[in-house]
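One structure follows; several queries about it will come next.
Left out: one protein chain. Kept in place: all the others.
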Amino acid sequence: MTQKTLPMLAAMIGLATSYSYADSPLNIGFIVPNPVGEVGWDHELDRGRQMMEAHFGDQISVTAVDSVGEGPDATRMMNRMAAQGADMIFLGSFGHMNDGILLAKRNENLAVIHAGGYLTGERFATYAPRHYQASYLCGMAAGYVAEDAELGIIAAFPLPEVIGMMNAYVLGAQSVNPAINNVQVVWLNSWFDPARNRSAAEALISGGVDVLYSLFPGTPAAISAAEENGVYAVATLSDNSQFAPTKHLCAGQTHFGAIYINYVNSVMNGNFAAGDTFAGIAEDAMEVAGLSPDLTDNQRNAILAKQDEIRAGTFEPFTGPITDNSGDEVVTRGVRLTIGDIKGMNFLVQGLDTTLPN
Amino acid sequence: MDMIVFILTGAFATATPLLLAALGELVTEKSGVINLSVEGMMALAAAMGFATVYTTGSYLLAFAVAAGLAMLLSIVFAALVLIFSANQVASGLAAGILGLGLSALLGREYESFTLQAPSGLSVPNLSNIPVLGSILFEQDIVVYLTVTTGLCLMWIIQHSRAGLILRVVGEDPHIAHNLGFNVLRVRFLAILFGGFMAGLAGAYASTILTPIWSQGMILGRGWIALALVVFGTWRVLRVMIGAYLFGALLLADLAVQTLNLGIPSQVMTSMPYVMTIIVLAIVSRNALRIKLNAPVSLGQSYRPGQ
Partner (left out) sequence: MIRYEFVPRAQPSTGALVIVPILTVALSILCGTALFYILDKPAGVAFYAFFIEPFLSNYTLSEIAIKAAPLILIAQGLAIGFRARVWNIGAEGQLTIGAICAGLIPITWPQSDNVLMLPAMILVGALTGMVWAAIAAALRTAFNASEIIVTLMLNAIAAQILVYLINGPLKDPRGFSFPQSVPFPDVALYPLLIEDSFLRANVSIYIVLALSLLAWIYVRHSFSGFRLLVSGLAPAAAHYAGFSSNRAVWISLLVGGAAAGLAGVGEISGPIGKLQPILSPAYGFAAIIVAFLGGLNPIGIVVAGFFMAVIYVGADGAVLSAGLPASAPIVFQGLILVFYLASHTLVNFELRRIGGTKGTA
């Protein structure tokens, strides 16, 4: 391709999308909270960014910064990006929410896209994957293989998203294995501590669990520990098969790329709407991955069939009746929880054996 | 029962990086120098120890590289406090930041990579003894070496000539100088030993205890090691017991959570720290005992001829 045709091509695409970025690319700032690793939250966010860049090529110019944790310092980074002429800023942590809302309010030509919050604002959109849908499917896998019906969960903090995933997981497991009860839970009370994460896995394994579910641990340490001890592992966010070649049971694989591409398109087209994207299996933002070959064909097909039902909208994990772990029916038969209910979930389903702060 | 065995068994490995670093710091402090860069030295060693195993597969080389790098950092610290007579606390913190930064920078190619855990070394026959066998004889080799090192140090500090010189330098560098000892050399070697041990501690943490590298994975364990030295009132055996107890408490938090006693998990997570305070208050009541072992010149710079 000659030097002349490139701008021409860009101009043509520009016409097609009715946005004149032929002269200058759309400036995008991209902030993730931790170092980008091989799997997990920051890895998936970054993979989404790469998909976005591959899709738009030189129509966009992305400045990506990692390790910008929550707290007063994050604000500085996003303000600088805005001051340096960013048209869009992606914020990768729940803790960036309030500062991001202020930032969008103050910068009239800036669109801010925030991961994992519950508020929207002027030119401030939020998105979150429906993790719980994959959790339900992985729960089914766990229910199938748990010979002693002993499940163990390791989780970082009791966030509503985490509680929703635990609940869906247990519901999924109980749907195929009614004996599942007294699911043990260990809270790490830290976002990131590989050694503690591994010890938590070993504590649960010594307590006799058949399957270990590691929820947002920020590290694959628990998955490796499960492999070493011959216990099945279920992972969040990314396929963790590489860390448990023989005992990886299932993972909820997240895809952020499509969400990002939609947002960038909407800004380019001038119809950016500061809404709430809660994208799941139906939107290709989520799927099960790394299903263990130990599952029988029937079991695997049942899981994939359930995934298709979720995709088609004929099934939703949080459909009543649902009983909480004090025995009260919290969702009546046939009722589907709303997005608000799911995003703010603060009850534990029957079978989860742990205590929340209240 | 399984739970108790889990705690008592796991406590050895959990305590090992704390103990390795604490033993090194104990020797440094015995010479009258407090080095607060333990966290940074451990982090740097953890990053490069991991990188070495990842690229070469050799644990021996990894521990050597890790110890070497931590010693280099301890030389930076030693230069500040011994040559430039800089404040020990500030110098330790500065060197620590340098170490943390370097660990993140050099380790970024390996971020959240994992290694296959090395298979444990179990002592034949003895490990078949019920309960006690699995607690005492199924540990990895570094655990045994660490305990052995501790016992040797205990003897060296109390009974050998080298230990005597170390103690005299830490008690009163001027007297030591007048006795003909080279105070700066003794302190330099003590700092270097502290670096060496912190290096081993870091390498153990990232290649054996949790075979993974991730920025920030040391997470305050260097500070716990420093606290252990004070907790153990500068006595090797007490530091060893303290490290083991703290390791057991950390695991007890996680193990007890699985029982769901209806207590919020944050209470359980706080328990190791609450217990440490309580035990400390009980064992510290005898002020004389602490004074007997605390190096008098700790934290003060020394210049020959002053």
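Order of writing sets the chain letters: A and B. Residues in each chain are counted from 1.
What we mean here is this: a residue touches a chain if its C-beta (ideal position, glycine included) is under 8 Å from a C-beta of that chain, and two chains touch if they have at least 3 such contacts.
As the structure is a prediction and not an experimental result, all values here were calculated from the model.
Colleague: Which one touches the absent chain: B:38, B:70 or B:104?
Modeller: B:104
Colleague: Looking at the full complex, which residue from B:58, B:128, B:160 or B:266 touches the chain that isn't shown here?
Modeller: Of these options, the touching residue for the absent chain is B:266.
Colleague: Using the touch definition up top, pick the residue from A:67, A:181, A:229 or A:266 that touches the left-out chain.
Modeller: Here the residue in touch with the unshown chain is A:67.
Colleague: Contact with the hidden chain only, please: which chain B residues?
Modeller: Residue positions of chain B that touch the missing chain: 40, 76, 79-80, 83-87, 89-91, 93-95, 97-102, 104-105, 108, 177, 182-185, 215, 223-224, 226-227, 230-231, 264, 266-267, 269-270, 272-274, 276-277, 280-282, 284-287, 290, 299, 303-306.
Colleague: Footprint of the hidden chain on chain A, which residues?
Modeller: Interface with the chain not displayed, on the chain A side: 35, 63, 65-73, 75-77, 79-81, 83-84, 94-95, 98, 102, 106, 117-118, 157-160, 163, 189, 340, 343-346, 356-358.
The working rule: only the chains that are shown with their structure count from here on.
Colleague: Which residues of chain B touch chain A once you look at their complex with the stated criterion?
Modeller: Touch residues, chain B against chain A: 2-3, 5-6, 10, 14, 104, 108, 111-114, 117, 205, 209-212, 214-217, 219, 221, 250-251, 254-255, 257-258, 260, 262-266, 269.
Colleague: What part of chain A is in contact with chain B in the complex they form?
Modeller: Residue list for chain A touching chain B: 34-40, 43, 67, 152, 184-187, 189-190, 192-200, 202-204, 206-208, 218-221, 224, 228, 243, 353-357.
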